[in-house]
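Left out: one protein chain. Kept in place: all the others.
Now for subunit A:
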Amino acid sequence: MDDTILEMRRITKTFPGVTALEDVTLAVRRGEIHAICGENGAGKSTLMKVLSGVYPSGSYDGEILFDGKPMQFRGIRDSEANGIVIIHQELALVPYLSIAENIFLGNERRGRSGLIDWNFANAEAAKLLASVGLHENPVTPVIQLGVGKQQLVEIAKALSKKVRLLILDEPTAALNDIDSAHLLDLLRALKEQGITCIMISHKLNEITAIADSTTVIRDGRAVETLDMRSDEVTQQRIIRGMVGRDLDSFYPDRESSPGDEVLRIEDWTVRHPVQDRMVVEGVGLSVRAGEVVGIAGLMGAGRTELAMSVFGRSYGRDIRGRLFVHGREVQARTVAEAIDNGIAYVTEDRKRYGLNLIDDVRRNVSAAALDRLSRLGWVNGNEEIKVAEASRKEMNIRTPSVMAVVGKLSGGNQQKVVLSKWLFTDPDVLILDEPTRGIDVGAKYEIYTIINRLVAAGKAVIVISSELPELLGMCDRIYTLAAGRITGEMPVAEATQESLMELMTKDKELVG
């Protein structure tokens, strides 16, 4: 007997010039975990914004039935009053407020005097925290918590609103494996308590592990809804729905023939910019031409910190160690020097550190190597357009024009713009930090193909990734990093997810 809690019927949502959703129908059973997947830009987030009232009733066509009753939400408050709560991908917590203040933000519990009774609020918050398995003092400022714990605070906040339908947009995107597993356990527990859950996710292994049904959205249409309980639905099956075809393999094949060493660091040590502790300690690693080297590590292991400190000392202080490019020791004290030495760093957070989102594709592509396009300080704008056009073709950047604003492109295409920018500096070694984070399966495959092309052209590539299958699929050799130290190094042939995970957690246990 299927008891439907939510039905969205024939939802069509258009923006000027674009149809974001077309005739989408979605039915969610009471008490299930319903996954929604689809490529970036397919319309998943738009659908959830329609549901939660971010796009108010009247700005779309179609109807929403919640508990069998038609609903017309004029805003988030309306949907929350009915127990529909959305947790966005970018967490919406105020960093300097306490956990309790965040939980009751906009929903403050006022006492009889009309003032907020903080003792009561903190006690309530403590109960909510216990129910999500977070053992923190409610008066702790949120900024002191890690991303995983912040996610739990968001869920506690949702519970405080008497949530009946919880919507999570990419809840584990920023979490490491342990936090992700914890979160999924929590979702199961919430399900036991009768809370229905809609989860948008790119991580298909999580979907197959936890979801009861999966609706696949492609190009603004609901393609199919898969029943995860009865069918033997595999990840391959979901991918087929998402991209409309089978992907033969996640990872394109590559001939491996490493050449001479391009980059080597020795005894690399970095201190935290403000706290008095070492973030990277005594790290040594090397990468050769035509080789892909992976760095595996949990969040906080110092992966990004290591990469950014090498890249023109962009992170940390008291940086010590030796850096060799093509066997010659070099100084890269600034980003400009690092670029001159043939090093490129593609950030894990392209929106914050990689792109000028309000500027166009052309200027983003040229941003790191304007000197190649200029003489005596004058930029050759026409040549710049030519370069951007070449990148667009080479990288298959899907944009109406190189004059289009980067902020409007999908995540995968933005990532290609960042890659284009760094390739235009003509680097010898590329450090790719989470190169496929937050981009869809099809675009991931394209990024992998691009990496393979680079390697075939003799570039050296370092890949930092939280996704172990990605490292195993792409790399020739993998280093593991834990608590700022290298804990292992192995050729990919000898590596397994289990052996890597063991090394990644090794030092942590020693430290306690």
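The rule is short, and it goes like this: a contact is a pair of C-beta atoms (placed from the backbone, for glycine too) under 8 Å apart; a residue touches a chain by one contact, two chains touch by 3 or more; residues count from 1.
Rule of thumb we're sticking to: contacts and distances are computed from a predicted model.
With the options "Glutathione import ATP-binding protein GsiA", "Xylose transport system permease protein XylH", "1-acyl-sn-glycerol-3-phosphate acyltransferase" or "Carbohydrate ABC transporter membrane protein 1 (CUT1 family)" in hand, the undepicted chain maps to the protein name "Xylose transport system permease protein XylH" (source: UniProt). Considering A:Gly312, A:Gly412 or A:Pro435, the position touching the chain not shown turns out to be A:Gly312 (whole complex).
Across A:Val387, A:Ala482 or A:Leu500, the residue that sits in touch with the chain not pictured is A:Val387. Checked against the full complex, the candidates A:Ile99, A:Leu134 or A:Leu355 give a single residue touching the omitted chain, namely A:Leu355. Residue-level contact of subunit A with the missing chain is found at 15-18, 20, 254-255, 311-312, 314, 334-336, 338-339, 345, 347, 352-359, 363, 366-368, 370-374, 377-383, 385-387, 389-391, 394, 401, 403, 408, 421, 423-424, 426, 450, 452-454, 456-459.
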